[in-house]
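Each remark here refers to the structure printed beneath this line.
Note that this complex is displayed minus one protein chain, with the remaining chains in position.
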Amino acid sequence: MIEKTVAELSAALAAGETTSVALTQAYLEQIAAHNEALNAFITVCADSAMAQARAADEARAAGSTAPLLGIPIAHKDLFCTAGVKTTSGSKILHNFISPYDATVVERLQAAGAVMLGKTNMDEFAMGSSNESSYYGVARNPWSLDRVPGGSSGGSAAAVAADLCAMATGTDTGGSIRQPAAFCGITGLKPSYGRVSRWGMIAYASSLDQAGPLCKTAEDAAILLNVMAGVDDKDSTSISLPAEDFTATLNDSLKGLRIGLPKQHFTRGLNPAIESAVRLAVAELEKLGAEVKEIDLPNSDLAISAYYVIAPAEASANLSRFDGVRYGYRCENPVDLEDMYKRSRSEGFGEEVKRRIMIGTYALSAGFYDAYYRKAQKIRRLVKEDYARAFEDVDVIIGPTTPSPAFALNSMKDSVTMYLEDIYTIALNLAGLPGMSVPAGFVEGLPIGMQLVAKDYAEAKLLNVAHQFQQVTDWHKQKPSLTASAKTTEA
Amino acid sequence: MALTKTEVEKIAHLARLHVSDIEAEEVARGVSDILALIDKMQSVDTDNVEPLAHPFDAAQKLRPDVVTESDRRDELQQLAPQSQDGLFLVPKVIE
Partner (left out) sequence: MQYETVIGLEVHVQLSTESKLFSGSATTFGAEPNTQANIFDLALPGTLPVLNEKAVAMAVKFGLAIGAEIGKRSVFDRKNYFYPDLPKGYQVSQLDFPTVGKGSLTISLDDGSEKIIGVTRAHMEEDAGKSLHEDYQGMTGIDLNRAGTPLLEIVSEPDLRSAKEAVAYLKKLHSIIRYLDISDAIMAQGSMRCDANVSIRPVGQKEFGTRTEIKNINSFKFVEKAINHEVQRQKDVLEDGGRIVQETRLYDADRDETRSMRSKEVANDYRYFPEPDLLPIVIDDAYIDAIRATLPELPDTRAARFVSDYGLSEYDAGVLVATREMADYFETTAKLSGDAKLAANWVSQDLQALLNKHSWELSDSPIQAERLATLIQRIKDNTISGKIAKTVFEAMLDDNRDVDEIIEAKGLKQVTDSGALESLVDQVIANNPDQVQQYRDGKVQVIGFLVGQCMQLSKGKANPAQVNEILRSKLS
């Protein structure tokens, strides 16, 4: 049962073939068996999950038809969850029990989802490998010596290994799409403003966006239906007419115009990934889509602009972690300066400190115009590139990542790691919706195809991805998990 | 562009991060590598381009002037490393 999709589980629960209690129990057992090896969860909430499951079953008996009633979910550990430890992968929040729920958490809970726990992630969502987590790296279920990607690596690993039916993630430069690609699952980053950021611990406010990680495009649509919507608590959430993202999943792709950005098929891309993506595009052509090459001339600059804007916003967003009102405070500070500096230096990991330094530098006197302002201008150029491209095409398709999941500790420096996000990062600058869907295997590891649509056209993305999944079965492939040491010994 | 040790110390102080002498050089190197990546932007002429702060051109929403929060001090101060008499405590601030 645990390998089923949300849509299937929902039907099974409605038909009385299973109960939320049974389902929750099964996922908790799967977690018990495999989390030690995968380290996908930072916190598992077994007791409260069982209580929520019982409540869901009772609600169903009482006639509730909430869309996710009784289905177990995992939340990335940067969504605030009332009464539950929320760390954002950092030591500085090692003891932070959130006194409130994120809007995303609240909406999913109201839809009946049962929270299994909080997933591992790169510290403050800064990373592409999960290696910057204070709680140890999460591992790729397809190969335990590989990274699951990041920053939503724990969520992706958990979904891929059936430790949960679905998970939430956030994406600032590729943090949903890249781990989805590395773990062979489906991930959606909605348009900026589509999902509320209230209660989501900020990395870079103008780029961060929450979205689902799940097994199919259909599941992503079901989840987005619940997660999306304007929120009075988030000034940057956008008011749009209510939409049922599942309604157009089965629309025909006849006449769909697909653009392949030439900049995304150049040197640096693993040739096997290129072939896999081109084959996948060919499947879509068979469904009636037309394909043309497009130009995104400022693609290469996106990464440069991103590494100014994101660290700059982060440098301010992370100033609140000062050891005064919550979180980690160093032992025996001699004075105020010492308290600030040691609490922050001991509480933050290396990558976070590096990005705070970059951001502080880029905003400092004399450098603002050359860095921050310049990056904001590049940001406009990047957005305009996409706007121009979407005059001719409906969807832009390319690889999600230049290579499959890399080995743990294999990235020797930050810059090499940053370049892994080369295809995903521009969307965050432009605020566009993007998806990664499984599109083949390279060296026995799953790889992802990225789909991009214009502002608020998530329905189009989900439609194309769903149709693709009707004619392919990459998304149905499962890693073979060896039971963890604990289980074997017992 | 490469950062000097003095610049690293200045930036670290602004960000209230502690960087030891030994770390300073390593940090300078790491930051300089990233700056090299960033500096690729400088090759593009953006004189006539307006900066873009937000992906979408929307206006700020306004909230009615209504008190919606109630006193949660006792609960919230449970989170504090040190508090007394309802106050958060920090090492003595000298003005």
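Think of it as A and B in the order they're written, each chain with its own count starting at 1.
Note that in this section contacts are C-beta pairs under 8 Å (C-beta built on N, C-alpha and C of every residue); 3 or more make two chains touch, one makes a residue touch a chain.
A quick note: this is a predicted structure, and the numbers were derived from the prediction, not measured.
Taking the complete complex into account, A:326 is the one of A:134, A:306 or A:326 that touches the chain left out. For the options A:372, A:386 or A:468, the residue in contact with the chain missing from this view is A:372. The missing chain, though absent from the display, is touched by one residue of A:84, A:201, A:214 or A:382; that residue is A:201.
Touching the omitted chain from subunit A are residues 78-80, 86, 88, 93, 96, 98-100, 102, 197-202, 204-206, 232-236, 312-313, 315-316, 318-322, 324-326, 336, 340, 360, 363-365, 368, 372.
What subunit B contributes to its contact with the hidden chain is residues 10, 14, 16, 53-54, 58-69, 71-73, 76-77, 82, 84-93, 95.
By definition in this document, only the chains that are shown with their structure count from here on.
Between subunit A and subunit B, the centres computed from C-alpha atoms are 23 Å apart. Those residues of subunit A whose C-beta lies close enough to touch subunit B in the complex are 96-97, 99, 191-193, 206, 232, 235-236, 238, 298, 300-301, 303-305, 307-308, 315, 319, 322-329, 333-342, 344-345, 348, 353-354, 356-358, 360-362, 364, 370-371, 373-381, 383, 413-415, 418, 429-432, 455.
The part of subunit B that touches subunit A in the complex is made up of residues 3, 7-8, 10-12, 14-19, 27, 30-31, 33-42, 44, 46, 49-56, 58, 60-61, 63, 72, 75-76, 78-82, 88, 90-93.
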